[in-house]
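With one protein chain held back, the other chains of the complex are shown just where they sit.
For reference, chains read A and B in written order, and residue numbers begin at 1 within each chain.
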């Protein structure tokens, strides 16, 4: 981990507008902005490791809205809010009056009178999740403008239909830690590949998030999946364009084998095909249980044709010195552990288990950084002051 | 918003016993006490707007018990506890052992060893909700007396079968803000009227709360509803008596048109008839699903005869200069938005949308004020000290 003062000096040099906009897609942020999120995350982690309080809020609410299950992200968000001094208040739509048919504008304002951030997971409905976050953001802008709200809470994307920025940024922080610097990532080959899993309906946001972010830093990004498992075309185009701009490369190949060839990093993970997610969205909206069952059956049969997309010891041998770094957002579908046949063998997974845990360990700090950067235009001052004060987190 | 020091001076002049009793019905409080709740709420809001910490608790729990769905009040309560320094702990009766048949006395004490306030919503059972809050209060008195509890948590009524004091007090705070002072409310005509909604079973507590509170301040209060939609007779009597005492007036009329005539403020809102709520309570207690379905059907048919109780542009023209202030506790049933035919047209609602949001925005501060006033006999000292200390809420 870099020296604390160096991190602050680096932040001072960056030209960013993070405090003026919500962090909804990594490709809407400048490279400086992405670097700032990483640096502030590292600084917060350093403070915490040195038992120094990172509280910048005396009070205030961090609201969470999970429209899909979550363990990792839920706890990361809770950790992030807590380390900054915010209390988490969950909006459980089942226990609210939202079914009454109230508007997004109304709900967004009603929960925000004393809120400093709203974290949202909405990844089930293709074409709707990210859009919903933007509607919430606009509603909050409206509320602030009209003096309904004394402060405008930031919105953090805790996974949508398009991107999973807290995941991909945590992944990037981990790669920076593992390889020593962002500079060192240049020319590294990362293989984002589909992998078989006996489940269906997994969001596209992780693979999209990875190709949409790693192409920013001069990496050679390879995407691979069976035919029919395409990602959202616009995101793939964005990735290609970014690779060119950053001096890296982006290509698509048709097999896991090819993708793994000479890779420095592999990220084998299951996802549902774009068109299936679209169909599923319509069925979910129509509450068509029969249709969903039929789609699941069809999809699982389709999946089952691709069981050879399996991250095995043999597959890993194809990578750089047979020692590529294995990554996963977790939980992985581990063959013989969490399912009969899955994304990865137990042997490969266990070899990299600690790595994947460390990868996950960045998420609380990435989210805290996003909140802090959204709230304050001068994170460097805040970080300096926290270190100076040196208030102990645990007073033992 | 009034000057902070003025607010404190005003509080000093008031003669109140708020710290000796739970705030369960507004008509059990003296006028001075109601004013104090408003003033402390304004002072807390001023502090927060000036980024000054309002924490008076270093630690402690604020317990919530919601026996009905809630978004606004839930978040307002969470905000109130948080701004004072309390952590919210929800009592989810579904996840507790309360079904075992334990007594109110036991539950109330078991959750209160480290609690400073208990907020309760219990509005479904006519004749029971407010009574339950009193039983909790008595149980806490017993616990304190018997040295089971080191402190006696206050009880805050977050809506019962009779009153919705955090709503009506927030409404009053909004009227005070809107019209400039409580003094200015004298002689203003407010129309609390029933309105059509395609739902049933809505509590009586809002209309009762409004006529029970606004008659305290010299307003001309008009209540209107179709035949069969009577409120609890005792509350109506109380309203009439209070109007007389305060130099205002109270009358009932038979149509929305008549009620709106010349009104300065209109509050059109659906509710279920008293006798239906009574019948529903019996059916709910008997777990009689068939009976409840039949009642719902009957009630919706009954409602449908009164679709002309609709707050339209034309209806608004009857009010003072056609520009009465529209109020609602939200969410409103908006025609063409949240339902096909509802309480209010989209045009009228949207014209006053920001107003209704600002109305709602007072609730966190009203609740915080109730908690603070219940805990401390000297809020003026506390408010002075908070301003003096001037600890920043957000340390940016």
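General observations
Here is the rule we use: a contact is a pair of C-beta atoms (placed from the backbone, for glycine too) under 8 Å apart; a residue touches a chain by one contact, two chains touch by 3 or more.
Only a predicted model underlies this, so the values are computations on that prediction, with no experimental measurement involved.
Considering the full assembly, A:87 is the residue among A:38, A:87, A:190 or A:348 that touches the omitted chain. For the chain missing from the display, the contacting residue among B:7, B:41 or B:61 is B:61, taking the whole complex into account. For the options B:102, B:245, B:298 or B:313, the residue in contact with the chain missing from this view is B:102.
Hidden from this view is one chain, which touches subunit B at 55-61, 63, 87, 89, 91, 95-98, 100-103, 106-107, 109-111, 113-116, 143, 146-150, 375-376, 378, 382, 385. Think of the hidden chain as still there; on subunit A it touches residues 48-49, 53-55, 66, 69-72, 74-76, 78-79, 82-83, 85, 87-88, 330-331, 333, 337-339, 354, 357-358, 360-361, 363-364, 391-396.
Heads up, the rule we're going with is that only the chains that are shown with their structure count from here on.
Centre-to-centre separation of subunit A and subunit B, using mean CA positions: 40 Å.
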